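Report on the structure given below.
The complex is shown incomplete by one protein chain, all other protein chains being positioned as in the whole.
Right, subunit A next:
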Amino acid sequence: MLLIPCPWCGPRDEAEFHYGGQAHVPYPEDPASLSDEEWARYLFFRDNAKGPFAERWSHAAGCRRWFNAVRDTSTNEILAVYRAGEERPATVEPRPVPSAGSGAAAPEGARAVPICGSAAGARPAPTHPQPNDGPRGGAGGEAPAGVEGAEPLEDGTGKGGGGATQPFRHPTRGRMDRGAPLTFTFDGTEYHGYRGDTLASALLANGVIRAGTSIKLGRPRGIFSAGVEEPNAVVQIEAPFPEPMLPATTVELYDGLVASSLPGQGRLATEPDPARYDAVHAHCDLLVVGAGPAGLAAAAAAAKSGARVILADDQPQLGGSLLGTAEQLDWVQEITGQLDAAPEVRVLPRTTIFGYYDDNHLLAVERRTNHLGAEAPENVSRERVWRIRARRVVLATGAHERSLAFADNDRPGVMLASSARTYVNRHGVLPGRHAVVFTTNDSAYAAALDLTTAGLGITAIVDTRPEPGEWAERASAVGIEVLAGHAVIGTEGEARLTAVTVAPYGESAGQRQFAADLLLVSGGWNPVAHLFSQSGGKLRYDETLGSFVPDTCRQAVEVVGSASGVLDAATVLAQGAAAGSRAVEAEGYTPEAPRLPEVPAQPRQKPPMHVYVVPGDAEGPRFVDLQRDVTVDDLARATGAGLRSVEHTKRYTTAGTANDQGKTSGVLASGVVAELLGVDISALGTTTFRPPYTPVSFAALAGRDRGALSDPVRTTAIHEWHVAHGALFENVGQWKRPWYYPQDGEDMEAAVLRECRVARESVAFMDASTLGKIDVQGPDAAVFLDRLYTNMMSTLKVGMIRYGVMCRPDGMVFDDGTVIRVAPDRFLVTTTTGNAAAVLDWMEEWLQTEWPELKVHCTSVTEQWATVALVGPNSRAVLGTLAPRLAVSNDDFPFMAWRETTVAGIEARVCRISFSGELAYEINVSPWEALALWEAVYEAGAPYGITPYGTETMHVLRAEKGYPIIGQDTDGTVTPQDLGMSWVVSKKKPDFIGKRSYARADTARPDRKHLVGLLPEDPGTFLPEGTHLVADSVLPAPPVPMLGHVTSSYRSAALGRTFALALIKGGRDRIGERLYAPVGDQLVPVTVASPVLYDPEGARRDG
């Protein structure tokens, strides 16, 4: 959402504005002197510049002022705004593009240190935690013969056993609430977990790792990660409310949760979602995205300054990666307390910022009650969309661990190394018993050491680097075998991993096999640059990291922590604090340096090795995108087909298009394609990141704008009466208008015929309050209306009314209505119901941009007046009864006159106008008294059998008289002349909007479509609106020449037959001709007629 600075009101959301096209295209001084070509150039031709472009905007939902803006059409940046009539500013510079990187650049050597690095040097626990007794599902998987380190596995099915025990639960670790046991069901089996578990962690605690089968190949897939990046464990929630395709790693466990695994694709709910959803707009000086170490430090630096700060994180608890590594948790608690205590700081847990738009507008979804399961209160929205406008943004979104492409890298049991550590520390769950670690970098060592301490057996660490350095020494010191310069080249196991095959890197000789139910993979780290990229930021390739990191951006955003590519813990913290300080300082607040925790000394870092496809000739697919089942071979086919861009290989193979959007696989896919093409990954780049960062439900996006509130319903002051009297309603714009009032089981046809008959034979009344009404005041009001309307308004006498038509400069009819002269300098203009706002905008546009010299003002008074139309030969008698002081005879109160009087004791302005050809009045009163008037009319008309009528009868009555409805019988390509209304186009006025266009060759063509009447030869045949018309009784071979189409079609009580209005080429010259209308498979013969089919002499108008 752009923020457009109105020159009067200041910055407002783009949604408050209307676009008005290119600025500085003045209305020609003398259109009559222009050639057709010059006039067409004014009408139809505009520049289409790339870069700064001057254009007109109207602050339509605000001060209604038109102004000019210079917008860069390539970036949407508004470079300048200035008032209508002012010169375009001479030079306008785009905003400079600052670097998004922070001031605290990391020293080179520190770059590759993972934030999760810790001083884990303790010896592993001597024994593994023993599983509790309990039922087990299926036999333990046997490792293949000759495998090193083989021990019987707990459960080789990957499905666990269910029951009361959680065999893979660590006895002490984890942050879940062991005092809050929960019961849930997965694939029909009941399990137990704790509050604080995710569905994934609870499944793992029960020994369930397999969470579905893959979408194309149907291969078993297991829980792969511990967060939003999950490609495999995407499940269907069955109860309490069905929801498809949720990563089990992001579903907080609640009591009674029922879920099932999916074959790669979920099922939409078939019942309406009973939950509430809403939205909130929020504003802040600083938005910090991510509450890991960098984000917490940034928020802490800003918290006490008095600046308005929002800190959003997708997890239920603050801490980010620290929750997974169980480091610095005291500090996390301290900062959390500080943030909670700061009055202008808002912390939003369970909130995912999913979109980053123009002018620091960010959208987030907060999951508010889902984790409560059945206990969720009904009056609280389940999810809330936050629409945040931030002066400054600090992105501390962290990094996702990357996978590696080796044979059979998709078996359940293959997991990201850091995720396994998260399961142990956050959820107290061992995701397996015996793990092999496969890494290209140091970060997996910290994970391996921590897991060993927790009791998970690490059989070997396989490192692609020939000389892994100090971290490897630490691992060796605790007895873990480190295989330097080695790679995993294959895996075994059906339902769950049973063994891992290792070989020296790039060689097939010297293979070894290890028994393992877990293979922990780390192919390096991808900064989560999604939001930064969405903001318009550019990424650059970081050679040290082997991934893409934020570079520059035009928006006021900084990226800190591992999202910026910095993985060293101390640097991350310092960087976050500095960015938070800078942001609030820039907004005029004084930051306060937060206390940052001590970071223990780390082993010396060794740079990672950049590996994408693991070399080796082992059989078995090497998966790149697990969720889409895209392999290295698929990408090879894409490059083999000649595709050279990752955007193209993505579309060809679908890699990265699943609902995980390639979070773990995107950079891997780029790396693979680069290898296949023999180019450098830095030259190839990544695919574009687009919102949303994670899937957002349509229900959340719709918020409360659904059902009855999906669109405003406009009602008149008499609406409740219509409802009480059984009216059916028609939507006209946002208005609810009575359509017809069925009585005694009438269908629509019978009701409308009855209403029409009463109106023509006695008296009927309708609520016409919805017509747009504009008060036009000022000494130049008459001049102004003369320029807007095709006919003359300045000659109208006070007390009289004139029908008028408004056209666009191209001569096409735009609106029609009546104009009442209230005083010499004051008119009341009526518009069609649907066009009221557009006509007022139109008036303001011309007044403010072209004719500022005119002293005239326009004010909407649509709701200031309620209008009751009283129609029929007995209308005079009814009015006479209600308005005893009003002389109602034709001489005293002639057609197209208006009078002020009291009707039923209510002050009223009565207009003698007719949209039916009958004697008719429109009685205008205050809406505060409209219901009283309406009821009085109903009662006074009772002796005459008065009936209320709706829009359908109004349409029939006017169509019988050939009166067009703008927007129904016209479509923006119809001139007044086409409608047979040359009489409404002034020949005397020197100019008015549209006049020049009537002399264009195109508008003078004799074969233009004219509005005519149509009479089906069979008086009972009804022509559907939109029916085409052709010349012959036999259809020629296509293309069939079309002569026109039906615009309105009705059954007429007065004519005793069906009839229609139609736009037909040269229609007025065809009156009396027979044409054919294809209806279904019939060609219906019709006769072209005058559009005025009823009372062509106008004898009924005066009663």
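Basically, a residue touches a chain if its C-beta (ideal position, glycine included) is under 8 Å from a C-beta of that chain, and two chains touch if they have at least 3 such contacts; residues count from 1.
Following the convention adopted for this analysis, contacts and distances are computed from a predicted model.
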Name under which UniProt lists the unshown chain, selected from "TctA family transporter", "Sarcosine oxidase subunit gamma", "Cytochrome c1" or "Oxidoreductase": "Sarcosine oxidase subunit gamma"
Identified contact with the non-displayed chain, of A:Thr213, A:Ser860 or A:Gln968: A:Ser860
Contact partner of the left-out chain, one of A:Arg387, A:Arg465 or A:Arg996: A:Arg387
Contact partner of the left-out chain, one of A:Cys63, A:Ala484 or A:Ala999: A:Cys63
Residue among A:Leu311, A:Ala475, A:Ala904 or A:Leu1011 that touches the chain left out of view: A:Ala904
Among A:His283, A:Arg1005 or A:Arg1074, the residue in touch with the chain that has been omitted: A:His283
Subunit A, residues in touch with the chain not shown (by the definition above): 1, 8-10, 12-13, 15-16, 61-65, 276, 278-283, 308, 379-381, 387, 389, 704-705, 708-709, 711-717, 719-720, 735, 770, 775, 777-779, 855-857, 859-865, 881-882, 884-885, 901-902, 904-907, 926-933, 935-936, 939-940
